Each structure stands twice: as C-alpha cells, then as structure tokens.
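With one protein chain removed, the remaining protein chains of the complex are shown where they sit.
Up next is chain A:
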Amino acid sequence: MTTTAADHLLRADGVTVRFGGLTALDDVGLQVAPGSVVGLIGPNGAGKTTLFNVLSGVLRPTAGTITWKGAPPPGRRPHHLARAGIARTFQGLNLFPMMTVLDNVVAGADRLAAGGAFSLISGLGRHHRDERELRARALAALEGFGIAEHAHRLPGTLPYGLQKQVALARACVGEPELLLLDEPASGLSGTQIDALAEQIRGFSRDMAVVLVEHHMDLVMRVCDRIVVLDFGRVISTGTPEEVQADPLVTRAYLGASDDAAPGHTNGAPR
C-alpha cells in the first residue's frame, strides 16, 4: 500500500457485510492497481465470493466504500459497474444456454456499442454499424480464445473446458479495465491450468485481474499481489513470496502440508 488512492483502479475500504447475525466480511480493504493481477484466497467460507459479489455490485455492503478510478462508481447495480468497465466470470459459468456461442460473446460486448436508446429500440441510426462492429469483435475474441469453430453451437453442447473459454471470451470481449475471475481453474486439467495461467498473464497486459482461486499453484504463479481472507477478515496481504512466508497464513490456511489444501483447516488456531 505504497501508492496513493488515485493510482488505484479499484479500491475497497472497510467493507463489511452482515447476513443477519453472521458477519461474512469484516472491515475488508482491497486495492487493485491497473494492469496487476490480484489473488483472493482463503479457506472455504472465508468470504471470498461475498467480496466478489460486493465488487461486482451483486451485493450491497452493510458498510464500507468502493472507489473506482478515484471516484465513487457511476451506480451500484451490476450493470452500472459492467458499463463502467468491470467484467466478471462466474463459478458456475452462467452462460446463456439458449443463445449460440457467438451470441453469448456478442452480448458481452454490448457496452461498446455507441448507439443510444433510440438506436437500440428502432434499429436505426448507429445500430447497423454497432451490430457489425460487435459481431466483428466477438468473432475476433472467439478466434483469440480458440473457439471460433464452435461459434454457432449452443454452449451446453461443448465440453466444459471450452465452455470456460466461452465464459472468458464473453467477459473479455467488452474490453473491461477490471476482470473478476471466480475460480477460473476449477474443473480444469493440469495442462489446461498451465494454459490458463498464460491467458491470465496475457489479460494483465490490457486489464487488471482479480481472481478467487483454490488452486494455489496457479495463484502463486500469476498473481502480483495476494490478499488472504479468513473468517471474513484480511489476515495477510503482499506478494506471493511475502504471503507464503507469513506464519499467520501458514497457520490459518495452508496448515501443516506444504501445498494447497483448501477447506480443511478452518479450525486452526489463529
């Protein structure tokens, strides 16, 4: 936290979320610099997904502020944040099942259309050019993610690994400045994870990335900074090396074993 607020793309301060009596997030802070990859880790139930939902506007925090490029975001609903340049993927992919792969990705590019409400409803004005451009972008994205040959299939007919690529293409095609990835490695094989690591490093040339991930190997490989959550609190922040060396993290999260072992050390003494 050596930089000032204005240098941050996204900044969350004192975020607290309570569900009735349960405190899911307690005074959590997070800074994301442009072009950086931030990993969000912690045992199951640590509040990672809750924080993600707050960052993407799905959940409104009980207390705390979110700052986007040094100012409050243009609105608190997910579509406001999406239009401002925050894209996200979902743990369950949430592709549009009845739309083709191409249409799925074109839908993700919608924020880049220049036409206003009139062209949207009438199909006049900029609409035609917008549609052509969105389609061209989507096709380029499909090409880039290696799924161009499946453009006209329904996502449900593709193998899971390819569906994940569709989800990534849909999130990236809108040229977001911040990409939130929710467990991008889950369900992938070793070689697929290697490819994913390459991809994520590639994304960070154009946008900042925040990822929630259980796969420690991937997190340590791609992240510039790591935030460790446990029981809704930030227990450690820093570079992968710093976090790995932090005894608090080792005790609370990594336990006795030397590799990732998520979800079984919640009862460890802190």
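Convention: contacts are C-beta pairs under 8 Å (C-beta built on N, C-alpha and C of every residue); 3 or more make two chains touch, one makes a residue touch a chain; residues count from 1.
The criterion applied here is as follows: contacts and distances are computed from a predicted model.
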item	value
Protein name as given in UniProt for the chain not displayed, "Cytochrome bc1 complex cytochrome b subunit", "Xanthine dehydrogenase subunit D", "Ferredoxin-NADP reductase" or "Branched-chain amino acid ABC transporter permease"	"Branched-chain amino acid ABC transporter permease"
Of A:P78, A:G144, A:G161 or A:G238, the one touching the omitted chain in the full complex	A:P78
Candidates A:G70, A:G123, A:G146 or A:G187 - the one touching the absent chain	A:G123
Identified contact with the non-displayed chain, of A:D26, A:E131, A:D194 or A:D224	A:E131
Candidate in contact with the missing chain, chosen from A:V17, A:V54 or A:V106	A:V106
Touch residues of chain A, complete complex, unshown partner	56-58, 77-79, 82-83, 87-88, 90, 94-100, 102-103, 106-108, 110-111, 113, 115, 120-124, 127-128, 130-132, 134-135, 139, 148-154, 157, 170, 174
